[in-house]
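Have a look at this one.
All protein chains but one are shown at their positions in the complex.
Letters A and B name the chains as they come in the text, with residue numbers starting at 1 for each one.
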Amino acid sequence: MSELSDVVVPGSAQSPRSVAWARRRRAAGEVWAAFRRHRQAMAGLIILLAVTVMALVTPLLADRTGLSAVDSLDNPVWASPSGDFFLGTDNLGRSVAVQFLYGSRTSLLVGVAATMLIVVIGSLVGVIAGFIGGWVDSILMRLSDWFLVIPFLPLAIVLARILGPSIWNIIFVIGVTSWPYVARITRAQVLSLRQRLFVERARALGASRRHIVRQHILPNVAPLILANATLAVPIAILTETTLAFLGLGDSRNPSWGKSLEEAYTAGAITRNAWWYYLPAGIGIIAVVLAFTMCGRALEEILDPRLRERR
Amino acid sequence: MTEAVLELRDLHVTYRAAGVDVPAVRGVDLTIGPRDTLGLAGESGCGKSTIAGAVLRLLPRATRVEGEILLEGQDVLKLRPGKVRAVRWTTAAIVFQGALHSLNPVQRVGDQIAEAIETHARTRSRRTTTARVGELLERVGLPARRRREYPHQLSGGQRQRVLIALALACEPALLIADEPTTALDVMVQAQVLSVLEDLQRDAGLALLFITHDLSVLRSSCRRLAVMYAGRIVEEGPSGAVFDEPRHPYARALASAFPTIGDPASRYRPSGLAGDPPDPTALPTGCPFHPRCPVVVDDVCPSLDVRLRPAGPAREAACVHVGGDDDG
Partner (left out) sequence: MAEPLLSVRDVHVRFASRRGPVHAVAGVDLDVVPGEVLALVGESGCGKTTLIRSILGLVAPTSGSVTFDGHVVGRGHRRLRRLRRSVQMVFQDPTGALNPRHSLYESVAEGLRIHKVEGDEIGLVHDALSRAGLRPAARYAPRYPHEVSGGQRQRALIAGAMALSPRLLLADEPVASLDASIRGEILALMRGLVDDTGVSIVAVTHDLGLAWNIADRIAVMYLGRIVEIGATEDVIGDPQHPYTRALLSVVPELEAMERQILRGETPDPSRVPSGCRFHPRCPVVASGEAERLGILARCTGEDLALAPVPGAAPPDRVHAHLAACHAVSADATITAGGEGSAGATPG
């Protein structure tokens, strides 16, 4: 404990702002150190970095023409992995490897973008409902109940059908159907924070609502939201997979879910063409697992209650 | 000579936290005879509650307990686990602070007491058990009909009484009360204290009363022991220890609660500067020397004083205590 006092000594040269920033940097450093000690978290992070790099450099590795059946007429169909086709070809002669690479882009984009939507809507609703309370809370919570009670998949299917198949519509569909979870968790946290004595103290000091939310509520719910966001990504990716598998995906953009669907309808399983469905399946599992591992670790590191339990 | 109900011989308790040994109790000798009352005082972290946990073997598994804990002559540390459970409750029972957490919220209080009776004495019939529950509740000053209520229907003081009744269920020889009145209002505290005093007198219980409030102990205990940094630093008859403490730490504790109406303490709150020592980094010599108002600069930082005689039936661990000189 005592060595901490040597790290930051606010002398006259340092402004309070820089002290606060130093504190944030140190806190972030501590989280990072704890994260690095966490073996699962590091494994997840390495997988995520690898997949992200792969998705980013895909255009350099393979040409989009490889996705088109018309441009693949010369290729053998149902070819097993070989020197020419690293992961073999599908029923139309397209390279599975190219589909896998481009599919990672879609899956990651949908996962991350939909999660951002979920987090923005969910935390906004959660903080407003929890902090303002009263009838605002009642209305927002009934709304979220409504989304929670309606079977998620049929609603997503209907929405995807109405809006039409495009990546952005899929992101929108996932976003508007999945925010209630984040909203609920955030609201519960805000409710308990609002009862905390330090919030009462801030009120007694004359703080405005804005001040209380910015200084006391948000910093305390942010870690929880962050941890939940990393846990929401896999849900979004799986939803995209499901929708694509049901034929509601974006027909112009390959995704891992769409690969699975095409492999399934083309009869890859009966033909024992494992190279067609396995890469996409493993990709989904790896990314979902990686996000979950990082999320759980973050949750544990950032939530003091879980930390004490260890 | 009658056998002591509880005797601790050179008790050491060391916790293990995050890979570091934390010595909580560092060599404590204590004796409580039948029907005797001993008050154990000290600030949080001094090891007083650890002693209670050690006697009933309620400490975390990784904790190292050394020395001897003799409960009616039996060494608790050498008992098999099954036997420990039997000793717990039938020989020694404990009342904690925070009565709300010690009771099962979804079970009627009478059933909880009945359960304690039945677990330890299988021969009883349902009817005698019910009668016994009622009798126990009445002994702690609650009407027998309240056995049908749930913990949340009772007030804090009533719950504390239920806990005392629960502790008495198996007629233990020793009752350990760990801060039993700390969270209670003055008036309710007085009620609970008088219940404890009556029980002790009527049922012939031995009582080990643990609290940070020395003034509570003065009236309810025959003897007083003051702990600091895992050791007893002063022990003796409670009136003598409270009114004329010999160890400077006991003196600070005794004067922390003023004598109301005494002009000497009017507008003069008295406390003790500094903080309790960190058990993983105890000061050298006498562990109290950094906070001590009467520290002897060339002795205390190097001399670890153990208890020495300090008057009739009294001991204190301070260089100022000894044969001729006086505090």
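Here is the rule we go by: a residue touches a chain if its C-beta (ideal position, glycine included) is under 8 Å from a C-beta of that chain, and two chains touch if they have at least 3 such contacts.
Note that the coordinates shown come from a computational prediction; the quantities given were computed from them, not determined experimentally.
Checked against the full complex, the one of B:A167, B:L224, B:L272 or B:V295 touching the unshown chain is B:L272.
For the options B:P258, B:G285, B:P301 or B:G322, the residue in contact with the chain missing from this view is B:P258.
The omitted chain makes contact with just one of the residues A:T58, A:N75, A:N91 or A:N220: A:N220.
When the missing chain is restored to the complex, the residue among A:V120, A:A207, A:L238 or A:A286 that touches it is A:A207.
Touching the omitted chain from chain A are residues 1, 4-5, 7-12, 14-16, 19-20, 23, 27, 196-198, 200-208, 211, 215-216, 219-220, 304.
Contact residues of chain B toward the unshown chain are 43-44, 155, 157-158, 185-191, 194, 212-216, 218-219, 252-253, 255-261, 265-273, 275-276.
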